[in-house]
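Of the protein chains in this complex, all but one are displayed in their positions.
The block that comes next holds chain A.
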Amino acid sequence: MGSRASTLLREEEIEEIKKETGFSHSQITRLYSRFTSLDKGENGTLSREDFQRIPELAINPLGDRIINAFFPEGEDQVNFRGFMRTLAHFRPIEDNEKSKNPTASEPLNSRTNKLLFAFRLYDLDRDDKISRDELLQVLRMMVGVNISDEQLGSIADRTIQEADTNGDNSISFNEFIKVLEKVDVEQKMSIRFLH
């Protein structure tokens, strides 16, 4: 337990993360504690195995897709900055943030960025389109062996038919946004972090 104290976060790093993600000081230190407790190898980064060790995540049908979202393209390790950047998507949207700085880049937890996170869960090959095949694969992950191929296929077809507006038989990000425009994304994709 004492070894953790020696790898405590520096103040400058905390400030940088605060600016980038919008988390408060105490939230960052608590999440750092969580990060280090998951980091069994104690090398400052998390691997996919570290995530899979969480039983509640391992039994989540989309567990692997969610874990993948933390790792940038082609990489196998995620450091604390990357960890926080991904978690920042789940911060609730506060009203005062909207009016703060119109010229600054969009905050990580904006509605669009939350939708982008969900979109990327479907988009397996990261080509900014959800093809029928990708949709089928994700559906298969969610239902396991309990639904037949034909039924699943027709569900996928129906979904694409309703969402696809430009006829390319796949769902782009804009089409995705349109389909979900009535969903309360802000609430459903937010986690209430304690202060």
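In this section, contacts are C-beta pairs under 8 Å (C-beta built on N, C-alpha and C of every residue); 3 or more make two chains touch, one makes a residue touch a chain; residues count from 1.
The rule we apply is simple: contacts and distances are computed from a predicted model.
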Undepicted complex member, UniProt protein name, chosen from "CDCA4 protein", "CoA-transferase family III domain-containing protein", "Phospholipid/glycerol acyltransferase domain-containing protein" or "PRELI domain containing 1b": "Phospholipid/glycerol acyltransferase domain-containing protein"
Across A:I17, A:L108 or A:V185, the one contacting the chain not displayed is A:V185
The listed residue (A:I93, A:L124 or A:A163) that touches the chain absent from the view is A:A163
Per the touch rule stated above, chain A touches the missing chain via residues 1-2, 4-5, 8, 11, 25-27, 29-31, 33-34, 37-38, 51-63, 66, 87, 90, 117-118, 121-122, 138-139, 142-147, 151, 155, 158-159, 163, 176, 179-180, 182-185, 188-194
